[in-house]
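What follows is a single structure, written as C-alpha coordinates, with notes after it.
With one protein chain removed, the remaining protein chains of the complex are shown where they sit.
This part shows chain A:
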(Lines give C-alpha, C1' and ligand atoms only; values in the text may rest on other atoms or scores of the structure.)
Protein backbone atom coordinates (compact mmCIF):
# COMPACT_ATOMS: atom_id res chain seq x y z
CA UNK A 1 0.00 0.00 0.00
CA UNK A 2 0.99 3.58 -0.57
CA UNK A 3 2.45 5.79 2.14
CA UNK A 4 -0.06 6.63 4.83
CA UNK A 5 -0.49 10.37 4.87
CA UNK A 6 -3.95 11.86 4.54
CA UNK A 7 -4.35 14.14 1.55
CA UNK A 8 -8.02 14.77 2.26
CA UNK A 9 -9.39 15.02 5.75
CA UNK A 10 -13.13 15.43 6.34
CA UNK A 11 -14.19 16.18 9.90
CA UNK A 12 -17.78 16.18 11.16
CA UNK A 13 -18.97 16.90 7.64
CA UNK A 14 -22.71 17.48 7.47
CA UNK A 15 -24.58 18.56 4.36
CA UNK A 16 -28.22 19.59 4.38
CA UNK A 17 -30.39 20.38 1.36
CA UNK A 18 -33.10 22.42 3.05
CA UNK A 19 -34.31 20.14 5.82
CA UNK A 20 -33.01 16.98 4.15
CA UNK A 21 -29.75 15.61 5.54
CA UNK A 22 -27.75 14.30 2.59
CA UNK A 23 -24.60 13.65 4.65
CA UNK A 24 -24.51 13.29 8.42
CA UNK A 25 -21.37 13.82 10.46
CA UNK A 26 -18.87 12.29 8.04
CA UNK A 27 -15.35 11.65 9.35
CA UNK A 28 -13.02 10.37 6.68
CA UNK A 29 -9.30 10.51 5.93
CA UNK A 30 -8.23 9.81 2.38
CA UNK A 31 -4.62 8.73 2.09
CA UNK A 32 -2.14 10.11 -0.38
CA UNK A 33 -2.01 7.89 -3.44
CA UNK A 34 -4.68 5.39 -2.53
CA UNK A 35 -7.72 4.28 -4.49
CA UNK A 36 -10.66 4.81 -2.20
CA UNK A 37 -14.04 3.55 -3.31
CA UNK A 38 -17.34 4.99 -2.14
CA UNK A 39 -19.88 2.21 -2.20
CA UNK A 40 -23.51 2.35 -1.22
CA UNK A 41 -27.08 2.24 -2.44
CA UNK A 42 -28.49 4.91 -4.74
CA UNK A 43 -29.12 8.20 -2.94
CA UNK A 44 -26.78 7.51 -0.02
CA UNK A 45 -24.75 10.65 -0.72
CA UNK A 46 -21.78 9.49 -2.80
CA UNK A 47 -22.08 12.17 -5.47
CA UNK A 48 -22.75 14.80 -2.81
CA UNK A 49 -19.53 13.88 -1.02
CA UNK A 50 -17.60 14.20 -4.30
CA UNK A 51 -19.18 17.56 -5.10
CA UNK A 52 -18.16 18.81 -1.67
CA UNK A 53 -14.55 17.80 -2.28
CA UNK A 54 -14.59 19.32 -5.77
CA UNK A 55 -16.09 22.55 -4.43
CA UNK A 56 -19.52 22.64 -6.10
CA UNK A 57 -21.29 22.45 -2.77
CA UNK A 58 -20.40 23.74 0.67
CA UNK A 59 -20.66 21.82 3.91
CA UNK A 60 -23.46 22.90 6.22
CA UNK A 61 -21.11 22.21 9.11
CA UNK A 62 -17.70 20.60 9.55
CA UNK A 63 -14.45 20.98 7.63
CA UNK A 64 -12.65 19.55 4.64
CA UNK A 65 -8.89 19.84 4.33
CA UNK A 66 -6.85 19.08 1.24
CA UNK A 67 -3.12 18.75 1.89
CA UNK A 68 -3.61 20.19 5.37
CA UNK A 69 -5.40 23.33 4.14
CA UNK A 70 -9.03 24.09 4.92
CA UNK A 71 -10.65 24.48 1.52
CA UNK A 72 -13.91 26.10 2.58
CA UNK A 73 -13.02 29.34 0.80
CA UNK A 74 -11.14 27.91 -2.16
CA UNK A 75 -13.23 27.90 -5.37
CA UNK A 76 -13.36 24.71 -7.49
CA UNK A 77 -10.95 26.03 -10.12
CA UNK A 78 -8.19 26.41 -7.57
CA UNK A 79 -8.54 22.99 -5.96
CA UNK A 80 -5.97 20.37 -7.01
CA UNK A 81 -8.84 18.05 -7.89
CA UNK A 82 -10.51 16.94 -11.11
CA UNK A 83 -13.80 15.20 -11.44
CA UNK A 84 -15.35 12.75 -13.87
CA UNK A 85 -19.04 13.59 -13.71
CA UNK A 86 -21.73 10.96 -13.36
CA UNK A 87 -23.56 12.49 -16.33
CA UNK A 88 -20.32 13.26 -18.20
CA UNK A 89 -20.96 17.04 -18.56
CA UNK A 90 -19.03 17.17 -21.82
CA UNK A 91 -18.97 20.42 -23.80
CA UNK A 92 -21.32 20.10 -26.79
CA UNK A 93 -19.74 23.00 -28.70
CA UNK A 94 -16.32 21.34 -28.73
CA UNK A 95 -15.14 18.17 -30.40
CA UNK A 96 -13.53 15.27 -28.56
CA UNK A 97 -10.01 16.64 -28.91
CA UNK A 98 -11.01 20.12 -27.75
CA UNK A 99 -12.95 18.70 -24.81
CA UNK A 100 -9.89 16.82 -23.61
CA UNK A 101 -7.65 19.83 -24.26
CA UNK A 102 -9.91 22.24 -22.37
CA UNK A 103 -8.19 22.13 -18.97
CA UNK A 104 -4.70 22.40 -20.45
CA UNK A 105 -5.76 25.31 -22.64
CA UNK A 106 -7.23 27.16 -19.67
CA UNK A 107 -3.93 26.71 -17.85
CA UNK A 108 -2.12 28.18 -20.85
CA UNK A 109 -0.06 25.14 -21.83
CA UNK A 110 1.76 25.72 -25.15
CA UNK A 111 -0.06 24.24 -28.11
CA UNK A 112 2.57 21.68 -29.06
CA UNK A 113 2.82 20.14 -25.62
CA UNK A 114 -0.94 20.28 -25.25
CA UNK A 115 -1.55 18.45 -28.53
CA UNK A 116 0.93 15.77 -27.57
CA UNK A 117 -0.60 15.20 -24.13
CA UNK A 118 -4.14 15.12 -25.50
CA UNK A 119 -3.20 12.66 -28.22
CA UNK A 120 -1.50 10.40 -25.71
CA UNK A 121 -4.61 10.47 -23.55
CA UNK A 122 -6.90 9.78 -26.52
CA UNK A 123 -4.72 6.79 -27.33
CA UNK A 124 -5.11 5.45 -23.79
CA UNK A 125 -8.91 5.68 -23.95
CA UNK A 126 -8.89 4.36 -27.54
CA UNK A 127 -10.57 7.38 -29.06
CA UNK A 128 -7.88 8.62 -31.48
CA UNK A 129 -10.09 8.04 -34.48
CA UNK A 130 -12.91 10.02 -32.86
CA UNK A 131 -10.86 13.14 -32.10
CA UNK A 132 -12.87 15.31 -34.50
CA UNK A 133 -16.33 14.14 -33.54
CA UNK A 134 -18.76 16.22 -31.57
CA UNK A 135 -20.18 14.86 -28.34
CA UNK A 136 -23.67 14.18 -29.71
CA UNK A 137 -22.08 11.97 -32.32
CA UNK A 138 -20.71 9.56 -29.71
CA UNK A 139 -22.15 6.54 -27.93
CA UNK A 140 -22.63 6.54 -24.15
CA UNK A 141 -19.47 4.52 -23.58
CA UNK A 142 -17.45 6.80 -25.83
CA UNK A 143 -18.72 9.84 -23.91
CA UNK A 144 -17.64 8.21 -20.70
CA UNK A 145 -14.14 7.69 -22.03
CA UNK A 146 -13.94 11.32 -23.18
CA UNK A 147 -14.98 12.42 -19.68
CA UNK A 148 -12.28 10.23 -18.18
CA UNK A 149 -9.63 11.55 -20.56
CA UNK A 150 -10.67 15.17 -20.00
CA UNK A 151 -10.07 14.83 -16.25
CA UNK A 152 -7.00 12.58 -16.35
CA UNK A 153 -5.06 14.69 -18.84
CA UNK A 154 -4.67 17.43 -16.21
CA UNK A 155 -2.69 15.15 -13.91
CA UNK A 156 -4.64 16.12 -10.78
CA UNK A 157 -3.46 15.25 -7.26
CA UNK A 158 -6.90 13.87 -6.55
CA UNK A 159 -9.15 12.42 -9.19
CA UNK A 160 -12.82 12.09 -8.33
CA UNK A 161 -14.55 9.48 -10.47
CA UNK A 162 -18.33 9.27 -10.23
CA UNK A 163 -19.25 5.90 -11.73
CA UNK A 164 -16.90 6.39 -14.66
CA UNK A 165 -17.41 2.93 -16.13
CA UNK A 166 -21.13 2.44 -15.60
CA UNK A 167 -22.05 2.71 -19.27
CA UNK A 168 -19.30 0.48 -20.62
CA UNK A 169 -19.65 -3.15 -21.65
CA UNK A 170 -17.75 -5.81 -19.75
CA UNK A 171 -14.82 -6.06 -22.14
CA UNK A 172 -14.01 -2.38 -22.40
CA UNK A 173 -14.71 -2.01 -18.69
CA UNK A 174 -12.05 -4.57 -17.87
CA UNK A 175 -9.68 -2.81 -20.23
CA UNK A 176 -10.43 0.58 -18.63
CA UNK A 177 -10.04 -0.85 -15.13
CA UNK A 178 -6.58 -2.13 -16.02
CA UNK A 179 -5.76 1.24 -17.64
CA UNK A 180 -6.98 3.07 -14.58
CA UNK A 181 -4.76 0.98 -12.30
CA UNK A 182 -1.83 1.65 -14.61
CA UNK A 183 -2.53 5.39 -14.72
CA UNK A 184 -2.92 5.39 -10.98
CA UNK A 185 0.51 3.84 -10.50
CA UNK A 186 2.05 6.08 -13.16
CA UNK A 187 0.66 9.35 -11.82
CA UNK A 188 0.65 8.59 -8.11
CA UNK A 189 -2.63 10.49 -7.91
CA UNK A 190 -5.21 9.74 -5.27
CA UNK A 191 -8.38 8.27 -6.73
CA UNK A 192 -11.75 8.63 -5.10
CA UNK A 193 -14.02 6.30 -6.95
CA UNK A 194 -17.77 5.84 -6.86
CA UNK A 195 -19.30 2.65 -8.11
CA UNK A 196 -22.37 0.48 -7.74
CA UNK A 197 -20.41 -2.50 -8.97
CA UNK A 198 -18.92 -4.51 -6.11
CA UNK A 199 -16.54 -6.37 -8.38
CA UNK A 200 -15.14 -3.07 -9.56
CA UNK A 201 -14.79 -1.90 -5.96
CA UNK A 202 -13.04 -5.11 -4.94
CA UNK A 203 -10.69 -5.18 -7.93
CA UNK A 204 -9.68 -1.55 -7.79
CA UNK A 205 -9.70 -0.28 -4.24
CA UNK A 206 -7.13 -0.02 -1.52
CA UNK A 207 -9.97 0.81 0.84
CA UNK A 208 -13.73 0.80 0.56
CA UNK A 209 -16.02 3.34 2.24
CA UNK A 210 -19.44 1.84 2.71
CA UNK A 211 -22.21 4.41 3.01
CA UNK A 212 -25.86 4.19 3.96
CA UNK A 213 -28.36 7.06 4.11
CA UNK A 214 -25.76 9.80 4.36
CA UNK A 215 -23.57 8.01 6.89
CA UNK A 216 -20.29 6.14 6.64
CA UNK A 217 -20.98 2.69 8.06
CA UNK A 218 -17.60 1.04 7.54
CA UNK A 219 -14.18 1.90 6.10
CA UNK A 220 -11.91 -1.05 5.43
CA UNK A 221 -9.71 -2.88 2.98
CA UNK A 222 -11.92 -4.81 0.53
CA UNK A 223 -10.85 -8.22 1.82
CA UNK A 224 -11.50 -7.16 5.41
CA UNK A 225 -14.85 -5.68 4.60
CA UNK A 226 -15.83 -8.85 2.76
CA UNK A 227 -14.59 -11.22 5.42
CA UNK A 228 -15.45 -9.15 8.50
CA UNK A 229 -18.43 -6.93 7.82
CA UNK A 230 -19.31 -4.90 10.89
CA UNK A 231 -23.04 -4.76 10.26
CA UNK A 232 -25.76 -6.76 8.64
CA UNK A 233 -26.04 -4.00 6.04
CA UNK A 234 -22.35 -4.37 5.15
CA UNK A 235 -22.59 -8.16 4.99
CA UNK A 236 -25.59 -8.01 2.66
CA UNK A 237 -24.36 -5.14 0.51
CA UNK A 238 -20.92 -6.49 -0.32
CA UNK A 239 -21.20 -9.89 -1.98
CA UNK A 240 -23.80 -12.54 -1.36
CA UNK A 241 -24.44 -14.09 2.03
CA UNK A 242 -26.76 -16.33 4.04
CA UNK A 243 -28.28 -14.76 7.15
CA UNK A 244 -29.56 -16.81 10.10
CA UNK A 245 -31.59 -15.37 12.97
CA UNK A 246 -30.19 -16.84 16.18
CA UNK A 247 -30.09 -16.53 19.95
CA UNK A 248 -26.81 -16.61 21.85
CA UNK A 249 -26.44 -19.70 24.01
CA UNK A 250 -22.92 -19.27 25.36
CA UNK A 251 -20.13 -16.70 25.44
CA UNK A 252 -16.80 -17.79 26.85
CA UNK A 253 -13.02 -17.83 26.37
CA UNK A 254 -13.18 -20.07 23.31
CA UNK A 255 -15.79 -18.05 21.49
CA UNK A 256 -19.50 -17.52 21.09
CA UNK A 257 -22.23 -20.06 20.39
CA UNK A 258 -25.65 -19.24 19.03
CA UNK A 259 -28.61 -21.31 17.86
CA UNK A 260 -31.58 -20.85 15.53
CA UNK A 261 -35.06 -21.61 16.82
CA UNK A 262 -34.96 -24.84 14.78
CA UNK A 263 -31.83 -25.95 16.58
CA UNK A 264 -29.03 -25.31 14.08
CA UNK A 265 -25.94 -24.38 16.07
CA UNK A 266 -23.23 -21.89 15.07
CA UNK A 267 -19.94 -21.44 16.82
CA UNK A 268 -17.62 -18.49 16.25
CA UNK A 269 -14.11 -18.27 17.68
CA UNK A 270 -14.71 -14.59 18.48
CA UNK A 271 -15.71 -13.66 21.99
CA UNK A 272 -18.52 -11.12 21.74
CA UNK A 273 -19.50 -8.59 24.37
CA UNK A 274 -23.04 -9.95 24.18
CA UNK A 275 -24.77 -12.09 26.78
CA UNK A 276 -26.61 -15.41 26.40
CA UNK A 277 -30.27 -15.18 25.28
CA UNK A 278 -29.56 -12.00 23.29
CA UNK A 279 -30.60 -12.13 19.62
CA UNK A 280 -27.88 -12.06 17.00
CA UNK A 281 -27.61 -12.52 13.22
CA UNK A 282 -25.17 -15.02 11.75
CA UNK A 283 -23.77 -14.51 8.26
CA UNK A 284 -22.05 -17.24 6.24
CA UNK A 285 -20.97 -16.68 2.62
CA UNK A 286 -22.10 -19.30 0.03
CA UNK A 287 -18.48 -20.19 -0.74
CA UNK A 288 -17.81 -20.94 2.95
CA UNK A 289 -20.32 -23.78 2.88
CA UNK A 290 -19.38 -27.23 1.52
CA UNK A 291 -20.92 -30.66 1.11
CA UNK A 292 -17.66 -32.35 2.18
CA UNK A 293 -16.21 -31.84 5.60
CA UNK A 294 -12.42 -31.59 5.67
CA UNK A 295 -12.14 -30.38 9.21
CA UNK A 296 -13.04 -32.59 12.20
CA UNK A 297 -14.32 -29.49 14.07
CA UNK A 298 -16.64 -28.51 11.21
CA UNK A 299 -20.19 -27.53 12.11
CA UNK A 300 -23.06 -28.86 10.05
CA UNK A 301 -26.75 -28.88 9.19
CA UNK A 302 -28.97 -31.34 7.34
CA UNK A 303 -30.62 -30.20 4.14
CA UNK A 304 -32.38 -31.14 0.91
CA UNK A 305 -31.08 -29.90 -2.46
CA UNK A 306 -33.67 -27.75 -4.23
CA UNK A 307 -31.98 -26.35 -7.27
CA UNK A 308 -28.60 -26.07 -8.99
CA UNK A 309 -27.39 -23.22 -11.22
CA UNK A 310 -24.34 -24.17 -13.22
CA UNK A 311 -21.99 -21.23 -13.92
CA UNK A 312 -18.94 -22.80 -15.53
CA UNK A 313 -16.16 -23.19 -13.03
CA UNK A 314 -18.61 -23.09 -10.14
CA UNK A 315 -22.21 -23.93 -9.36
CA UNK A 316 -24.74 -22.37 -7.05
CA UNK A 317 -26.89 -24.75 -5.01
CA UNK A 318 -30.08 -23.72 -3.29
CA UNK A 319 -30.74 -26.08 -0.38
CA UNK A 320 -33.58 -26.23 2.14
CA UNK A 321 -32.86 -26.73 5.83
CA UNK A 322 -35.28 -28.68 8.04
CA UNK A 323 -36.94 -25.40 9.11
CA UNK A 324 -37.66 -24.77 5.38
CA UNK A 325 -35.26 -21.78 5.21
CA UNK A 326 -33.29 -21.56 1.98
CA UNK A 327 -29.51 -21.40 1.89
CA UNK A 328 -27.15 -20.79 -1.04
CA UNK A 329 -24.03 -22.92 -1.39
CA UNK A 330 -21.27 -22.22 -3.90
CA UNK A 331 -19.40 -25.27 -5.16
CA UNK A 332 -16.12 -25.01 -7.03
CA UNK A 333 -15.98 -27.54 -9.88
CA UNK A 334 -13.83 -30.52 -8.99
CA UNK A 335 -14.24 -33.73 -11.02
CA UNK A 336 -12.89 -35.92 -8.23
CA UNK A 337 -15.65 -35.08 -5.78
CA UNK A 338 -19.18 -36.37 -5.98
CA UNK A 339 -21.87 -33.72 -5.47
CA UNK A 340 -25.57 -34.11 -4.64
CA UNK A 341 -28.31 -33.74 -7.25
CA UNK A 342 -31.68 -31.98 -6.89
CA UNK A 343 -33.93 -33.80 -4.43
CA UNK A 344 -31.00 -35.48 -2.63
CA UNK A 345 -30.61 -35.28 1.10
CA UNK A 346 -27.25 -33.78 2.03
CA UNK A 347 -25.29 -32.14 4.82
CA UNK A 348 -23.67 -28.71 4.65
CA UNK A 349 -20.50 -28.01 6.64
CA UNK A 350 -18.71 -24.84 7.70
CA UNK A 351 -15.78 -23.76 9.87
CA UNK A 352 -15.91 -21.54 12.92
CA UNK A 353 -13.61 -19.03 11.16
CA UNK A 354 -16.31 -18.39 8.54
CA UNK A 355 -19.09 -17.68 11.00
CA UNK A 356 -19.67 -13.91 11.27
CA UNK A 357 -21.92 -12.80 14.11
CA UNK A 358 -23.57 -9.41 13.65
CA UNK A 359 -25.88 -7.22 15.66
CA UNK A 360 -29.38 -7.27 14.17
CA UNK A 361 -30.53 -4.09 12.42
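Assume a residue touches a chain if its C-beta (ideal position, glycine included) is under 8 Å from a C-beta of that chain, and two chains touch if they have at least 3 such contacts; residues count from 1.
One rule holds for everything that comes next: contacts and distances are computed from a predicted model.
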item	value
Chain not displayed: protein name in its UniProt record ("Fe-S cluster assembly protein SufD", "AMP-dependent synthetase/ligase domain-containing protein", "Cytochrome c oxidase subunit 1" or "ABC transporter permease")	"ABC transporter permease"
Residue touching the undisplayed chain, where the options are A:60, A:137 or A:322	A:137
Residue of A:37, A:82 or A:144 in touch with the missing chain, whole complex considered	A:82
Residue numbers in chain A that touch the chain omitted from display	51, 54-56, 75-77, 81-83, 85, 87, 89-93, 95, 102-103, 106-107, 132-134, 137-139, 150-151, 154
